[in-house]
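All protein chains of the complex are present and in place, except for one that has been dropped.
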Amino acid sequence: MTMDDQVLERHGLTRDEYNRIVEMLGREPTFTELGIFSVMWSEHCSYKSSRVHLKTLPTTGRRVLQGPGENAGAVDIGDGYAAVFKIESHNHPSFIEPYQGAATGVGGIIRDIFTMGARPIALLNSLRFGSLEDPLVRRTVSGVVAGIAGYGNSIGIPTVGGEIGFDDSYTGNPLVNVFCLGISRADDIIKGTASGAGNPVYYVGAKTGRDGIHGATMASAEFDEKLEEKRPAVQVGDPFMEKLLLEACLEVMQTDALVGIQDMGAAGLTCSTCEMGSRGGAGVEIDVANVPQRETGMTPYEIMLSESQERMLLVVKKGREHDVERIFEKWDLHAVHIGQVTTDGKMRVKDRGEVVAEIPNPCLTDEAPVYRRPMQEPAYLREARRLSLDSLGQPLVARDALRALLAAPNVASKRWVYRQYDHMVRTNTLVVPGMGAGVVRVKETHRALALSTDCNGRFVYLDPYRGAQLAVAEASRNVACAGGLPIGATNCLNFGNPQKPEIMWQFAKAVEGMGAACRALDIPITGGNVSLYNETDGSAVLPTPVLGVVGLIENADRVVRRAFREAGEVIVLLGESRAELGGSEYLHVVHGLIRGVPPALDLEREAALQRLLVEGAASGLIRSAHDCAEGGLAITIAESCFDTGLGASIDVPGLEAGHFGDVVTLFGESASRVVVSVRAQQAAELLALARKAGVPAAAIGTVGGGAVRMSIDGRSVIDAPLVELEHLWSTSIESFFEKQRAIA
Amino acid sequence: MKFAVVVFPGSNCDHDAYYAAQHVLGQDAELIWHKDTSLKGADVVVLPGGFAHGDYLRTGAIARFSPIMQEVQRFAAGGGPVLGICNGFQVLLEAGMLPGAMLRNTVLQFRCEHVYVRVEQTDTPFTAACAPGQVLRIPIAHGEGNYYAEPDVVDRLEHNRQVIFRYATVSGDVTPAANPNGSLNNIAGICNETRNVVGLMPHPERACELAVGSADGLVLFESVLKALSHGAFASAR
Amino acid sequence: MRARVFVTLKPSVFDPQGTTVAEALHTLGYSSVKNVRQGKYFELDIDAGSADEAKRLAGEAAGKLLANPVIESYRIEVDSQ
Partner (left out) sequence: MRARVFVTLKPSVFDPQGTTVAEALHTLGYSSVKNVRQGKYFELDIDAGSADEAKRLAGEAAGKLLANPVIESYRIEVDSQ
């Protein structure tokens, strides 16, 4: 059959790509084959626009057990154990149906982790939305948060951290990125491989319905009215089914009856079948007639492209079928034999014995199109990077600016969000959400893991290269604050339409910067996910390359939190403050601007700072640590007081910035700065250590009293009751939702 | 002393209860699959938290039909101590082993946070080691912990001193503000008439080590050791 | 045979969901909606010889499982098809 243009367009394939398919097959594809190519060659599965850039990322290291290419990455955490982790996006589904979109996003990443033989022990999520003033945005936020809670709470994996940010660019295109980490024996990591001709292929989990057909191609198309037609039946998550699958699969993995296993995520049965085959250099043959179906009259095309959730594909050793079936039966799951491994390296799909698709695996994986898309420096940059403070008129006086920033949703307490998440189940959570990086202990060892996801999209927008470096620095600094040595990272690259040279330029520069920073800080990237086409009616979200960093804490008894510990502690500022206001939260909140040049970043200093933090935590010298991010030093000091009932007084030297001097000094966002507290008698020791480490450090005040007091060169600029500031900060986000409650 | 921790499909605090009994308390503990028909000679039975059967339909509604529940009923009827935590409490309610039912939290949201509960009665196997009026800092994690029963039932509970835990302030005052879910009379936990079956919404098993934020929950497990070693609530083995 | 089971909270039981829905409707300007009660609705496809048998079976299912007598009551309708 020759395809007319509408058919190709509906399948997100270009004429050139179609011709390539014909050439590869040496014939016209069947309709089922066309569907298979369309999902496997979609941006989401093929990484056709991003691959050439991703290749440049550092993915190896002393501790790396599994880099990119499997369902998740893995790093060695000692004592024979591995941390298996990955982040993935579910942006588009979450916009269409916030609750289910977010819920199935959680379900998907959890499967990626236990597919590797690891027991998931922690979830984080990185979220971006439009302004909370907008009722529709509030509805989306409520739905997404409830969906994450509904799935994670039910399956019993604690959500120990994450981030949530607000900017108008996300109004029509929210970002929902979910990170999951699991623990396995280092030598028991399981691969998504099909091998051994004649080995049976099993399907287990939920029945296949028409849900999410072309979800993968949709995740590769921007939003516009036309999407309405493209809209697939929304996928509904079943956390109970996933919990059964999780336990049953981990039990099966204890036997040696398993050859390989893979979840059916994006592109469902199609993706798992050909990926497992190609990883094992084998072929896989299945008959769709054997696939459990939820709806009647489903075509092979629909069955192969369905994105029904909670399904797994297994290759089992011949002769061991019963061991596997018995375990699934125990969990009231029925593993169904749907095919076998072959030697011909092809994906062969039959329908009641009749071949409906036969494609060499490489055509769908390694030989899928790869594009070196044209790039061009965006026109907006020249103007946006120009920032003249004089043109801004009068700055806010410090005490008003502090109040405004504490109440700004990007800064305010996220308690409204994380109190809906079970963050304690499994009794490993040493640092709960809101206290810095999430920290979970690893019961099998005496160690703990610090986890953080971060990205400041404004910085990336104003300088993709440096912005991505700052994201790496912030995420790893956060785990270092908790006492964790950064040992691995995953990333989720959320950008606009890669066919626009200016977006592609943002992407390329960001990946470049990310790679450079990870090399300098010695943090291998073991996997991740790319989400492109994050645009609504032609306008893109802020470029948002989210970093998820894993930090190793050698001694679980030596974990450091955000909050000051007791009155009399000396407050030390590590790092150097410069007159840097570009891209700051202050400019955004007070002047409504995303402007200027992001803060400078010296990666060697950053590395030295992080080493110092880890050392100071391990020795017990550092009592609390909180990094300076949105809102700068003043916000960091205030937040270090919250939840403690302890006030603080600091005095810092003023920076030179004309009549913006106070603002820049207190609210500037210079990088590589951390506020720590130490026992008074140990302050000198820390300052000496810092000097030795080459980290600028200064004692700037003391903990105590019922107020937050800040002065510049001895001149008092802020003196506010702690309770008052804490109230502003802790109730701001809640207040947006008072009126509206989710209906479930 | 041997703890049996029942595992329903969808239980997810089973390992936490097991860990508390086995590793923190240093006692024997065994996970018992819901299709089993024997409690394997346990002295104490714990129905753990989680989402049995996904909490579909109603919390605990389907779990009560699990084969093991007949054995749990028999064990309880013989005076054996049974503790239902969160979802386990909900199962006990649905099974009719404790009176009342759970409604959605009045906030209509899941709530996970530390709360304070006041120990109202110490003559149960799970509060025997508590001081009367003792205030415990224990986390909750539920969306349906809003305890309800008909007025006469509540009166009977109060009259029989079957309300064992109440949500309270840090100083032990029972106030509306201290009530996280809308439960009648700030009820956080109750017992049956023979006082050997106790259910509560907060998670004592999550509060057994200071490292995870509180060790206040351990006293419930220590209580049952004390109670049983004193021969009270002899198990129904 | 299709049986429809309506499960509602007993009048004496406070209905947090219904109340919130009512509040939400008021803020949306529907002040004429005086009161809202939220319940559950089940559609059961039953293999039954007669509508009566279907009704009986649905009744048993509701009494045993679908409704919790402590807080809920139920009603059953059968429309044979």
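Going by the order they are written in, the chains are A, B and C; count residues from 1 in each one.
Heads up, the rule we're going with is that contacts are C-beta pairs under 8 Å (C-beta built on N, C-alpha and C of every residue); 3 or more make two chains touch, one makes a residue touch a chain.
Bear in mind that the values here come from a model prediction, so they are computed numbers and not experimental data.
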item	value
Chains on display which the left-out chain touches in the complete complex	A, B, C
Options A:8, A:96 or A:289, residue touching the unrepresented chain	A:96
Chain not shown: contacting residue from B:1, B:57, B:153 or B:174	B:57
Residues of chain A in contact with the chain not shown	96-97, 100, 206, 209-211, 233-238, 240-241, 294-295, 308, 332, 743
Missing-partner contacts on chain B, residue numbers	53-54, 56-57, 62, 65
Sites on chain C contacted by the missing partner chain, in the whole complex	6-8, 18, 21, 24-25, 28, 30, 32-48, 57, 60-61, 64-66
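Operating definition for what follows: only the chains that are shown with their structure count from here on.
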item	value
Chain pair with more C-beta contacts, B-C versus A-B	A-B
Centroid distance [mean C-alpha coordinates] between chain C and chain A, Å	41
Between chain A and chain B, centroid-to-centroid distance (C-alpha), Å	36
Between chain B and chain C, centroid-to-centroid distance (C-alpha), Å	30
Sites on chain B at which at least two other chains make contact	108
Chain A residues counted as touching two or more neighbouring chains	741, 743-744
